[in-house]
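Here's a structure for you.
Left out: one protein chain. Kept in place: all the others.
Chains here go by letter, A and B, matching the order in which they are written, and residues are numbered from 1 within each.
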Amino acid sequence: MEKAKIDFLKTTLSLYIDHTTVLAKLQQPNSEFVILDVRNAPAAIKKDQIKGAIAMPAKDLGSRLSELDHRKTYVVYDWTAGTTLGKVALLTLLSADFKAYELSCALEGWKGMHLPIEALSI
Amino acid sequence: MEKAKIDFLKTTLSLYIDHTTVLAKLQQPNSEFVILDVRNAPAAIKKDQIKGAIAMPAKDLGSRLSELDHRKTYVVYDWTAGTTLGKVALLTLLSADFKAYELSCALEGWKGMHLPIEALSI
Partner (left out) sequence: MEKAKIDFLKTTLSLYIDHTTVLAKLQQPNSEFVILDVRNAPAAIKKDQIKGAIAMPAKDLGSRLSELDHRKTYVVYDWTAGTTLGKVALLTLLSADFKAYELSCALEGWKGMHLPIEALSI
């Protein structure tokens, strides 16, 4: 059972990337990291987003994969860690052979740490 | 590893149903969907619930399975997505061969979307 628990935890943790790592990766020259905001809400509801993120609603992701680049690594996030939307987006990306992670703690955690965000024009 | 991640995400997501799907299913005539409120708290603490839900505390579920119908599909929810109670209830239902899902984002998400709730008489 311990082996099953350990494997389970390793796989769970392999899906996530934390904000510290994301910030460090983004600061490298020619960073291959790209943040995708996969929230389905319109800009008027979202109001702001992680600085530099690309809006790519989870509901559109499957039909917009041609806009993505297999040399990049994508970090997806939704409002909070409790939703399933980030996992839906991550599954779409991994199934299409993209390198991708879900942002640990989502937008809620990013804001809670007072990390860079930007207002959305409505 | 990607295969392990993809299988893991598919299984995770297969446990949940989102509020949009639940609402659509409930509006069908003779809907087979039934929402179970599995919170263990008394009505005075719960105060309200998802409209039309049946109170079926997780702690009692195992001894009340005879009240359920194998032709139905059950959607369980707890206060928030961060608790384990919904998973405990879901495990009980699936192990007894019922069709069941956990409501994605739980009651907290349902209220956050301003979906129909009803006050509980105390």
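The working rule: a contact is a pair of C-beta atoms (placed from the backbone, for glycine too) under 8 Å apart; a residue touches a chain by one contact, two chains touch by 3 or more.
Note that this is a predicted model, so its numbers are computed, not measured.
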Touch with the missing chain holds, among B:L23, B:L65 or B:L94, for B:L94
Given A:V22, A:V38, A:L68 or A:A81, the correct residue touching the omitted chain is A:A81
Even though one chain is not shown, subunit A touches it at residues 1-2, 4-6, 8-10, 12-13, 16, 18, 80-82, 104-106, 108-109
Contacts from subunit B to the absent chain lie at residues 11-12, 14-15, 80, 82-84, 87-88, 90-91, 94-95, 97
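Methods note: only the chains that are shown with their structure count from here on.
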Note: subunit B sits from subunit A at a C-alpha centroid distance in Å of 27
